[in-house]
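First the structure, then my questions, so here it is.
The other protein chains are all here in position, but one chain of the complex has been omitted.
Read from first to last, the chains carry the letters A and B; within each, the first residue is number 1.
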Amino acid sequence: MANTALQADPSHDDAGHHDDHEHHENLAHHFDTYEQQFDAGKLGIWVFLVTEVLFFGGLFCAYALYRNLRPDVFAGSSEFLNTKLGAINTGVLLFSSLTMAWGVRCAQLRQHKMLAGMLAATLSCAAIFLGVKAIEYSHKWSMGLLPAGLYTYDPANPHPAGGPNYLLWICAPFAIGLLFVVGWLIIAKIKKDEFKVRVLMPLTVVFACFFVGVQLGTILESGGEGEHAAGDDHHVVAGADGHAEHGDDHAEGRADEHLEDLDQPNNLAIEKADLAGLEVLAQDQSNPGARDTLEALKRQEAVASGSVLQGDQRPVESPTEKRVTATPKQAGVFFSIYYCMTGVHAIHILAGMGVMIWLLVRATRAEFNENYFGPIDYVGLYWHLVDLIWIYLFPLLYLIGK
Amino acid sequence: MTTGAATAPGGVRDAGFVSDNENYLKNSSGVLSWMFTLDHKRIGIMYLVGILTSFLGGGLLAMVIRYHLMAPGGATTISNDAYNQLFTLHGAIMVFLFIIPSIPAALGNFLVPVMLGAKDVAFPRLNLSSFYLWVGGAIFFVGALLMNGLDTGWTFYTPYSTSTDTSVVMATFGAFILGFSSIFTGLNFIVTINTMRPPGMTWFRMPLFLWATYATSIIQVLATPVLGITLLLLIAENVMHIGIFDPEFNGDPVTYQHFFWFYSHPAVYIMILPAFGIISELISVHSHKGIFGYRFIAYSSIALALLSFLVWGHHMFTSGMSSVTVVIFSALTFTVSVPSAIKVFNWVATMYKGAISLTTPMCYALAFLFLFTIGGLTGLFLGTISTDLHLHDTYFVVAHFHYVMMGGTVVSFVGGLFHWWPKMTGKMFNEAGGRISALIVFVGFNLTFLPQFLLGNQGMPRRYATYDPEFQWLHQLSSIGAFTLGIGLLVAGLVLLHSLYAGRQAPANPWGGATLEWHCTSPPPFYNFKHAPVVGDPYEFANVHYDEATDNYVFTELPRTLVPEEPVKTPTPAGGQS
Partner (left out) sequence: MSDHSDHGFAHPQSITTLLTVFAALVFLTIVTVVQASFHLGNWEIWIALFIASLKAALVLYFFMHLGHEKPFNILVFFSTLFFLALFLGGTLSDRNAYRNQLEPDIDEPYRSEAPAEAAETAAAME
């Protein structure tokens, strides 16, 4: 949001000032040269990135505090996160960083059409990212894997029926956006408004990409094995339904094996709960992500009962042997931090998308050149920083104790 | 109209305007021309109006509080709960809405580009949006006040802030927005000072106010985001119980204090550093003598900005922090006194053998020196662990930070307002009235807060609505002082308001300053400088002479006429009558 204001456009300047220098159309009145204007914007965006880093710093601090305090809870809870979805999203964001950096190059070389294409590609990647995230969130919400105060996850009944359809609620704004853009596009086509068509076509793709992300997330979440998730989108999309069930079967088979592996001599109650959970799962064929859930469940239970804990992980100064390690509140803290970190990150993605749509309009107007590519460069820097944050979030949240 | 520039003997200056239409106050009119202005001077004026309104509100709350404390059981019918809300609102409004934006956002916005010789700040639209963010944050604060009130104290400590029924979420969201306003102001100044200095304005020719503003901006940019995330987490804690700060969900309240003070201690320097900048200007100009130890003052501002990030733990000595950390933070705290003392010594040395004119701004500057020194020295008691354990959360702390914040920042802010008032409005105020206000403020201030040191030392805890009868006489003394202080500030306000319609036209340089803002007319034209001015030493007073005919100081030689020889590669300055 800062980016929109970071550069000044003389056409909006205050009264009492008229700009009669056509050849300086993008140079604000208080700057002497393009280079000065560019340098000012560049320093501005770097300082802004500094504030962003420190802003996320607070979240990383909270993460470090609680992971340091309870490494076992973090390792156990992280099992609920789907590594494949995280990895796919990492790849998607890295690719969007590539297209963004390429877009800066296009702006500098006056490749206007290609610039618009690159921005559209970046936006589409952002939409896919959010689509996958929507699957992750809605899936966890329906299981009650929520922040500490709202944490209702019950290992005996991991998929309670009758909750709201969270996915629908997340998708609704994007669906409305898609309808709106398509409608506008049709009107523009009818009116033969060439410019609007050229802006709205890529935007339609962008909104549609959100649902591609949702679809991709559904497939991967439903436990497709490695060979399915190999990134061959067409193949996966085509066979989505079949694979989902197949995946479930697989999941339960593996989960059963896994159960036998687990050694839980001293906590009958938890073992019973596990079996009850398994039964529920076995009856519920339509459950996506059964395998992941089940594994996570086992792992967390085992950790909670203390049977899986490594000696070096247990706090040495533990004053009593009777200490119970993982309570809902403590597992909830992991999810609190997970939602705070990824949520704030997702808000940044949304903000970045907003600014990029504005850039897309300007790029379609061919406003950028080797003297005036600042806005693209600044938004690019912001976008790379959002990517950077994710590069750290991915191993810290998804890859603990796998 | 005539300007100092036109009458300068033998002087030709390119700054200054030719017609009244170019005066920034008059170059366009109507409410919309103010609301959507991108002119840093108008934005500064809007900020000034906003923060003075907040100051009035916070000040009235303080008067109510002091009146309530006239009697041990409470002199009014205000309930104890309502009292908690009163002091919380007083603190929150004064800190977030008034002191933090006071000097940087109001005076700074007006002065930074003019002193620098630039046409505007680097990002004028960001500047305007940061003003509206301030307005938005203020609305949330007032909204919280109207809904359920707020009784957590301005620090929002958990666990109380996660269990009280008052509108914590709304108020913290307001503070969150205000934080962004502050960040954007700081970002703008950093970029402006870095990239928009005209030829000749090297780092060490910058007026010290700019150094102070720069140091402040560094803190704003580095510390405020941490406040942002802290408040966001606190909101999440209230809404979703994320269990990071709330012990009920295995959170840790001390962590909240770490997060909070990592911002809020540097924020103390956001409040006081610009005040140092103002005092450096005031003392030098009104002593008509170059500043003593320019580089030391400049560097000490930066040093304070950096040191301020090392000492946040001294707010938490009794919070349950580990004893090792307590010792480290205590030791680091004492380092802060070095750059602060450097400044005070340099100001005193500047006055030595200067031609001091006891104008209103100078009276406030002298009051500042006295009050800030007391505030700073009592800080040493609080930084020492053993005495802090006794004095923590007593009136001693209240007195200490009021001496620094009110006696330091507010007094210098009022002094700076008097100093630059002729420049901002083009009107001279009544000098006698101004001096009387300074005297009343000085007496009233000491009467209010000196007794509080005694109260605190005797064990009177802060934030209590009632007290033992043995404290009554000191409390009454303090209350009487507070009313005196209020009257003093009221007089100051009336003097300034009176000048608006009855003051005589201000000359370009009424005090004899040498920095660039005194080279423009009063009030400055819309674009400040037609061409980038060429800059000399900001504290070289040899060329500045009093001209009795116009009651103005003029530049007898031509220190600034050296128009750059090579053609400037700029477009003809926009806004100019080219």
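Things to note:
Methods note: a contact is a pair of C-beta atoms (placed from the backbone, for glycine too) under 8 Å apart; a residue touches a chain by one contact, two chains touch by 3 or more.
In this text, all values refer to a predicted model and were calculated from it rather than measured experimentally.
Contact with the chain not shown here comes from a single listed residue; of A:F95, A:Y166 or A:W184, that residue is A:F95.
Remark: the omitted chain is touched by one listed residue; of B:N148, B:T164 or B:N194 this is B:N194.
Think of the hidden chain as still there; on subunit A it touches residues 23-24, 33-35, 38-39, 42-43, 46-47, 49-50, 53-54, 57-58, 60-61, 64-65, 68-69, 83, 87, 90-91, 94-95, 97-98, 100-102, 104-105, 108-109, 152, 154, 156, 269-270, 304, 310, 312, 315, 317, 319-320, 322-324, 326-330, 369-371, 373, 380-381, 384-385, 387-388, 391-392, 394-396, 399-402. With the whole complex as reference, residues 194, 222, 226, 250, 252, 254-255, 258-259, 262, 309-310, 312-313, 320-322, 324-325, 569 of subunit B touch the missing chain.
Rule of thumb we're sticking to: only the chains that are shown with their structure count from here on.
Note: centroid distance subunit A to subunit B, computed from Cα atoms, is 41 Å. Residues of subunit A touching subunit B in their complex: 2, 5-8, 10, 12-17, 19-21, 24, 27-33, 36, 39-41, 43-44, 47-48, 50-52, 54-59, 61-62, 65-66, 146-150, 327, 329-330, 332-333, 336-337, 339-340, 344. On the side of subunit B, the complex with subunit A involves touching residues 21-22, 27-28, 33, 36-39, 118-126, 129, 183-184, 187-188, 190-192, 194-196, 221-226, 228-230, 232-233, 236, 240-244, 249-252, 255, 259, 526-527, 532, 568-575, 578.
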